[in-house]
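With one protein chain held back, the other chains of the complex are shown just where they sit.
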Amino acid sequence: MAASFTLAQLAKHCSIEYTGAADTCIDKVATLISADADALSFLANPIYHKDLANTRAGIVILSADKLGDYRGAALISDNPQLDYARIANLIYQGSRPQAFIHPQASIDPDTTIGNGVCIAAGVVVEAGVSIGNDCRIDANATLCHGVNLGERVIIHSGAVIGADGFGLAFDQDHWVKIPQLGSVIIGDDCEIGANTTIDRGAIEDTVLENDVRLDNLVQIAHNVKIGAHTAMAGCVGVAGSTTIGKYCMIAGASGIGGHIEIADHVTITAMSMVTQSILEPGHYGSGVEAQPHADWRKNLARLRRLDKTIKKLLLRKRDK
Amino acid sequence: MAASFTLAQLAKHCSIEYTGAADTCIDKVATLISADADALSFLANPIYHKDLANTRAGIVILSADKLGDYRGAALISDNPQLDYARIANLIYQGSRPQAFIHPQASIDPDTTIGNGVCIAAGVVVEAGVSIGNDCRIDANATLCHGVNLGERVIIHSGAVIGADGFGLAFDQDHWVKIPQLGSVIIGDDCEIGANTTIDRGAIEDTVLENDVRLDNLVQIAHNVKIGAHTAMAGCVGVAGSTTIGKYCMIAGASGIGGHIEIADHVTITAMSMVTQSILEPGHYGSGVEAQPHADWRKNLARLRRLDKTIKKLLLRKRDK
Partner (left out) sequence: MAASFTLAQLAKHCSIEYTGAADTCIDKVATLISADADALSFLANPIYHKDLANTRAGIVILSADKLGDYRGAALISDNPQLDYARIANLIYQGSRPQAFIHPQASIDPDTTIGNGVCIAAGVVVEAGVSIGNDCRIDANATLCHGVNLGERVIIHSGAVIGADGFGLAFDQDHWVKIPQLGSVIIGDDCEIGANTTIDRGAIEDTVLENDVRLDNLVQIAHNVKIGAHTAMAGCVGVAGSTTIGKYCMIAGASGIGGHIEIADHVTITAMSMVTQSILEPGHYGSGVEAQPHADWRKNLARLRRLDKTIKKLLLRKRDK
């Protein structure tokens, strides 16, 4: 499935320098620790630096400052992860599926489907959906009526795009459902993770701009707007009518409240809760790291009466 | 798809007062900011009050205290969101799907299906399932064997009703699966969000009373009982054998522990953890709001040794 490439070819492909024999040849990728002479590997995360000395990889991508005593063939990269991605895409491009619509997908006749689209088994595409060129819709995903995808969008298995938003009005003693009349608009190059859900807007649309990347089990509520190039890790939830800027990074299991605004270039650390607008770029968080449970119980007991304790401490001082 | 209505007709439909020309006509809904003269809009959330002055909406629903200088046609409502819901349901009722069972749904012959039921493509309905009148089961949802739905229930795409509960007994060095013999009973007018999961009971049933509303990606474990009219936002998890009262509101991403009891009219704020029974109505919470990460790191470091620090502070006082 994979083709073979020389060190010189790969360096040229990535427009980067190399060291070692120009005709060193690889035809696959592997981790530093398991690579053999036919494999390309890379060093990006410093915790794997220890594996460099003993790797048998044919070629390693690394940054100049990590070259050190390494004697093997190497590609010198300012961003080894990126050049790895470029080369892996080059080597394995032949393994990409051809355009097809699986006979066990359910496609409403009233849909617009671009060229080069792959739709897997079990996918449901309802009426009025538009799918741009070169999209890939994986098994058992659902595109509800009227949803609109740009080009090169990947919808992973089980994702649900365009279910009704959670809109309810309370009438004395029961709930009345508010019709959800908007749709979902997803820009070019977006990727939506497995079993992730993106609800249709109540009146206007829920919108993901280009190159938004959502991991698995993410919940995007109605009328959320997500700016281009923003990425969210698994299990994040975003409540309704919130606007998130471009180039944001939301780490796993964080929750973003409704009707707020997050600026461009905001990073939220894992398991944090954001309920107020964030208008300045930067890192924000509130996740609490685990510690031995016996210690945590004591700290938590203090936290639960923190206001009283600190008041007491501050007051006693003043008494003196 | 939508019909046209006059201001007077709408006021009568909602049994509320109006101001402006009785024959003002609308045939759609829109937000204040994007409405034109053919559209009805509403003002409920005060953060959108700023849009009222410049709206071109034909009719606006608002409360008397917000009327102020507004000169347009208006419906005067004690609950603008509710009257909006009533009117939107009126205008768009013609767009509701007719009863149908999609040929690419999988329906076991041993099932009971009421009148007016809509079952979309990819839905699986297993043996022994009972579906009441006017239910709607969206694409790729699963109703496992023996599950029982009341009337007018909406199951959104990808939801799984009646998977086995997570029941395991530990036998020296491995797990033994405990058969999950109960079912899931869902009352009238319930709505179950996309990719939400509700497990069958271990011995008795998991029960949702009437008008329970669950958002997307909610997890309801085996033998949970949820009282009528209770609503849960996205990503909430409820552990096994817990009983939740009527008219509760559980905000997003909260977790409710197992084998506890929550009274009626309890509100849980977002990302809170409830592990003890709550026997009094009211608001409860433990979600921690994000702040700039540099500040949070320092506060978190203090939190992790809070007990020791406070002990030291309290003790030193006594020493003096």
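For clarity, chains are labelled A and B in written order, and residue numbers in each chain start from 1.
We adopt the following convention: contacts are C-beta pairs under 8 Å (C-beta built on N, C-alpha and C of every residue); 3 or more make two chains touch, one makes a residue touch a chain.
Quantities reported herein were computed from a predicted structural model and do not represent experimental measurements.
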Which of A:Ser4, A:Ser63, A:Gln81 or A:Thr112 contacts the chain that the document leaves out: A:Gln81
Omitted-chain contact residue, chosen from A:Ser4, A:Ser63, A:Asn89 or A:Asn115: A:Asn89
Touch criterion as defined above, residue of B:Ser41, B:Ser77 or B:Asn195 at the omitted chain: B:Asn195
Interface with the unshown chain - residue positions in chain B: 104, 106, 122, 124, 126, 140-142, 144, 158, 160, 163-164, 166-171, 173-179, 181, 195, 197, 199, 203-204, 217, 219, 221, 235, 237, 239, 253, 255, 257, 259, 267-269, 272-276, 278, 282-286, 288-289, 291, 295, 298-299, 301-303, 306, 309, 313, 316
Residues of chain A in contact with the chain not shown: 29-31, 34, 45, 47, 79, 81-82, 84-86, 88-89, 92, 102, 104, 120-122, 138-140, 154, 156-158, 189, 191, 193-195, 211, 213, 215-217, 229, 231, 233-235, 252-253, 270-271, 287-294, 296, 300, 303-307, 310, 313-314, 317
